[in-house]
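A single protein chain has been omitted; all remaining protein chains appear in their positions.
Showing subunit A:
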């Protein structure tokens, strides 16, 4: 499938050309062959399908993510390049697509509001929610690990923790899915999602206002920063919407990935059950192994050399987090989900100044679910053909039928 073009020879300064479309259905539903070709083609590759540069090796991806001075986010972290095309079809996000200096204040406010010690108050309630959910799931013959678990749990706890009104919470999945699609090209995924998305734009615009938020939630905590003068009202409302968009689908696909990971390596479930404190490692290893966020773009702020290849100023570069997280140059047996490995340093949450600011939220959600599953479930067995969920940025499952065997 993956082919190197024979037309353009790769000299020291011209990157090798890869003709495959990473946003095609074939690659999105099973990206590993493409990722392998990408890594092997070179440290920097040109994707002729979309006229962008790309990186798939761990070392270069990590270095580029950290180098915000050379690879900016402010020109958009999607394929669309406002330097070459007008108009900009998405308003820039309140944090993700900002560079310093205007990235600093919202970033610091979120780091403080979502730091591990700020979340301890949620743990008991979330653990109780997980207990009730697993209890209910154990009464069933077969469950869909996506709808019944990976979606159900974050939908119960995350909008509640944010403190948004109950009405419309179910819109978040659809809204966010389209948002992540729109970082890619205008393909069928984007076209098909547009109509439903457009209907929700007004609803999303109303989220984040101070009056609409419960006073004890994370949203109110972010608004409190405006009282101290650390954030403007517009920034507070904006970052709250960013959290709503970035915080649900990502976690859903990460929870799905955890189940998928244990299906791929049943021995690992025994390890977790014997030592439930491994839940945190299990989560990060699953994020490495599956990379629920597969890709993000950056733009070169100047002509910039990467491993001998020149990336010209103003060009987009596609960072393959998923490919980097399975680069054999960095990871032994990268395709293996392995609780004995130290997954720290993976780029599944990004790296550098944009590194996922919500990761402690996702980690706590995963941890309480895994603890409860490890306590109650002896084995997880496949029970039918899983179907992939296609998205231009995210990787996950649409359905994942499994049987939970009680302990």
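We adopt the following convention: contacts are C-beta pairs under 8 Å (C-beta built on N, C-alpha and C of every residue); 3 or more make two chains touch, one makes a residue touch a chain; residues count from 1.
The rule we apply is simple: contacts and distances are computed from a predicted model.
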Key: Chain not displayed: protein name in its UniProt record ("Amino acid/amide ABC transporter membrane protein 2 (HAAT family)", "Xanthine dehydrogenase YagR molybdenum-binding subunit", "Molybdopterin synthase sulfur carrier subunit" or "Ferredoxin-NADP reductase")   = "Ferredoxin-NADP reductase"
Task = Specify the residue from the set A:85, A:141, A:211 or A:227 that touches the hidden chain.
result = A:227
Ask   = Which of A:50, A:108, A:156 or A:194 sits in contact with the chain that's absent?
value = A:108
Remark   = Those residues of subunit A that touch the unshown chain are 66-69, 100-102, 104-105, 108, 117, 227-232, 235, 352-353
